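Quick one: the structure is below, and I'll ask about it shortly.
Only one protein chain is missing from this complex, and each of the others stays in its spot.
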């Protein structure tokens, strides 16, 4: 990922993208829209580019907007017939069928209770219908998805979630040097962590929350200090 | 109707008996126009999209190529770490990683022919054996097959097969 970070504002034409579109197909990510043949920003923030042809605006945001394929953390709110209602931080509650779990059958329902945390994939996201989740992959295997037991859960900005999930993010590696731990980061701005003791878990959560204000550039510097935060 | 402003029939006229078909037609036209107006934005967008160079992708995860957010480090969750390893290996080598073997292929083959599939090994051997050897083997086998036939229960029968 290139780190060119020019700030664009809503309504601004993004000529770099328009030029690129002349020669190849372009993927417009969130924060950009097409008006006839012009590309216009709808959100304020740094314009990001990923080779070969993806552009998006990395604006600051706390509210999650579901998108198909996203991996998110949801909180089970209620059971409604064959569905569970799950809060994923979006405008509407998402739904997940009781059959969307590994080895679930009509007889053998998953044991979910309100308040349980789910690490799930968004199967369906559309402005006009409520989002739908699954906890299995296309082979019916659980993989990494499913209920998150114990641990500590907190909310953050969507940007922090994305920051941690970049390939080769230094933060998680820096924390690994401190202690063994387990983490689930949802792109909906929710994080769940678990270490061997409560003390360690809380320290870990605090360390991650200090990254909230970090830009891509500062993160390396802050990572160096993470061990200090952990001790505190 | 060449004029720009469409002449509209009044309700009084449309309510007359002989105007029923026209009335239905007019109502349909109105409906169509409304729905066209309603969807005009979307339709245009999509029709233009089909021949343009832009693809809309609403997911940050896909745009930025984010990794899966479920991670475990230093043996906190071995099951998860194994999945991560598999994924990493797959990404690096684009091939399925070799699973660690307790038994070598050689041992496996030997054990297989020795225990699991004596019948198969015999039939295959028969195919490749010369006539001479074939006869010899047949005579070797004979004493067993000439054992006095007697009734056996099916389960014992299975055991016998293994023995032979």
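The first chain written gets the first letter, and so on, giving A and B; residue counts start at 1 in each chain.
We take it that contacts are C-beta pairs under 8 Å (C-beta built on N, C-alpha and C of every residue); 3 or more make two chains touch, one makes a residue touch a chain.
As a convention for this text, contacts and distances are computed from a predicted model.
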Undepicted complex member, UniProt protein name, chosen from "Ribosomal RNA-processing protein 40", "General transcription and DNA repair factor IIH", "Polynucleotide 5'-hydroxyl-kinase GRC3" or "Exoribonuclease phosphorolytic domain-containing protein": "Exoribonuclease phosphorolytic domain-containing protein"
Interface partners of the hidden chain - shown chains only, full complex considered: A
Full-complex contact with the absent chain, from A:12, A:102, A:116 or A:200: A:12
Among A:45, A:74, A:110 or A:203, residue touching the chain not depicted: A:45
Full-complex contact with the absent chain, from A:63, A:109, A:141 or A:199: A:63
Residue among A:36, A:82, A:167 or A:218 that touches the chain left out of view: A:218
Chain A residues that touch the omitted chain in the full complex: 3-7, 9-13, 33, 42-46, 58-63, 65, 90-92, 127-128, 214-218
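One rule holds in what follows: only the chains that are shown with their structure count from here on.
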Mean-CA-position distance for chain B and chain A (Å): 27
Residue ranges of chain B in contact with chain A within the complex: 45, 48-49, 52-77, 80, 83
Chain B-touching residues of chain A, taken from the complex the two chains share: 1, 21-22, 24-30, 34, 36-37, 39, 48, 50, 54, 56, 58, 65, 67-71, 119, 125, 143-145, 158, 161-162, 164-167, 172, 175-176, 179-187, 194-196
